[in-house]
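Right after this comes chain A.
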Amino acid sequence: MASVSVKNLFLSFGEVKVLQDLNLEVGRGEFLVLLGSSGCGKSTLLNCIAGLLDISDGQIFISDKNVTWEEPKDRGIGMVFQSYALYPQMTVEGNLAFGLRNAGVGRAEIAKRIKQAAELLHIEPLLKRKPAQLSGGQRQRVAIGRALVRDVDVFLFDEPLSNLDAKLRAELRVEIKRLHQQLENTTMIYVTHDQIEALTLADRIAIMRGGAIQQLADPHTIYNRPINKYVAGFIGSPSINFLDGAVTRDGKPRFTSGEVVVDLERYPFEDGSSDGACAFGVRPEHIAFGDAAADSPFTAEVRVDVVEPMGSDTLVWSKLGGQDFRFRVDGQIPVSTGENVRIGFDPARASIFDKKTELRL
Partner candidate 1 sequence: MRFHTRLLALAATVAMPLGAAQATELEVTHWWTSGGEAAAVAEFAKAFDATGNKWVDGAIAGGGGTARPVMISRITGGDPMGATQFNHGRQAEELIEAGLFVDLTELAEKENWKDVVNPPSLLDSCTLDGRIYCVPVNIHSPQWLWLSHKAFEDAGVPVPTNWDEYVAAVPALVEAGKVPLALGNQPWQSNLLFGAVQIAIGGIDLWKQVNLGKDAEAARSPEMAKVFQAMADAREMAEESNVQDWNQATNMVITGEAGGQIMGDWAQGEFQVANQVAGQDYSCLPGLGVHEYISTGGDAFYFPKLDDPEQTKAQLELASLMVSKPVQVAFNLKKGSLPIRGDVDLEAANDCMKKGLEILAAGRMLPSGDQVFSADTQTQFNDLMVEFMKDPSISAEDAQKRYADIVENAD
Partner candidate 2 sequence: MDSSTATLPTSHAARAEPRGKKPQRRLSRRNIIIYGTLTVAAIYYLLPLYVMVVTSLKGMPEIRLGNIFSPPLEITFEPWVKAWATACTGLNCDGLSRGFWNSVRITIPSVILSILVASVNGYALANWRFKGANIFFTILIVGAFIPYQVMLYPIVIILREIGLYGSLTGLVIVHTIFGMPILTLLFRNYFTSIPEELFKAARVDGAGFWTIYLRIMLPMSLPIFVVAMIIQVTGIWNDFLFGVVYTGPETYPMTVQLNNIVNSTQGVKEYNVNMAATIITGLVPLIIYFISGKLFVRGIAAGAVKG
């Protein structure tokens, strides 16, 4: 059963078309992350779902109710903003209660809900304080609490962690995940530009670009089988290696780039027909090194150009077929510049994209 569904959504500001024919179904209890770089329309989409922006065409359903023309408050949603958007002149308690009082909720009920939310978010000691007296992380908890007390089925998060420092961000991320698990049947739609947040939190991720969803899938699929070159490049850190070359399928399928030839017999082609120019993508962390490489279906010897130690791992820059090629090795293994090393990978874990359409082959 769909909790939120967006049908044929169009949005334009004057001449500028921001969202075009967008469709999205979010299941009940699902955690969906809208991921994309800035300007891709992810926040705009969220605002449309919330009813904060008037759409140009299309329909929006929440809990199977057509809410296209409803006011935000009547859509059964709670929302958390990047800048917290707490009411600065009210105490934490006041912030949580203000909306409810306006909705005519009874005094006892309000107290009960605040108590629950405060317990859940560990903000009981803060209830009498004002937002200015809170740290960033505390403020965002309060902001989440404000959405929580509305007792709704759908939560919308608009980059809630972007204003926090890295440590707090990691803490709160876990907290949100825990919250989602505690609140059964609660749908969460979460906008971020941070892929770690997306991968850790999401049941499904929708990667957006230019006002359209590129790929909507679970994190595993997004990571392993990106639908196009953009998604492949966007997800993963350090980012995926692309080797320009060509695919030939007369006889044994193979990828050729200069003197590099990769056997593609085990590669799960999705598109059986096309041949020709393509980009061959393989993630740095999928590359075997040294002795381990010997077992790989594809192996090659490369020269180490640059070494970037990152603690747990080391990122090594080299060239394959004359093109930049990065791979990750265990941080304990000594690698030095100028050294020739053996690497290898399994073409079945690679992703190949058509040069022109950029779609996955």
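Observations, loosely collected:
As a working rule, a contact is a pair of C-beta atoms (placed from the backbone, for glycine too) under 8 Å apart; a residue touches a chain by one contact, two chains touch by 3 or more; residues count from 1.
These made the cut because all candidates are chains of the complex that A comes from, given by their letters.
Bear in mind the structure is a predicted one, so any value in this text is a computation, not a measurement.
Which member of 1 or 2 touches chain A in this complex comes down to candidate 2. Note for the complex: chain A touches candidate 2 at residues 10, 13, 16, 18, 36, 38-44, 46-47, 53-59, 66, 68-69, 71, 83, 136, 158-159, 163, 191, 193.
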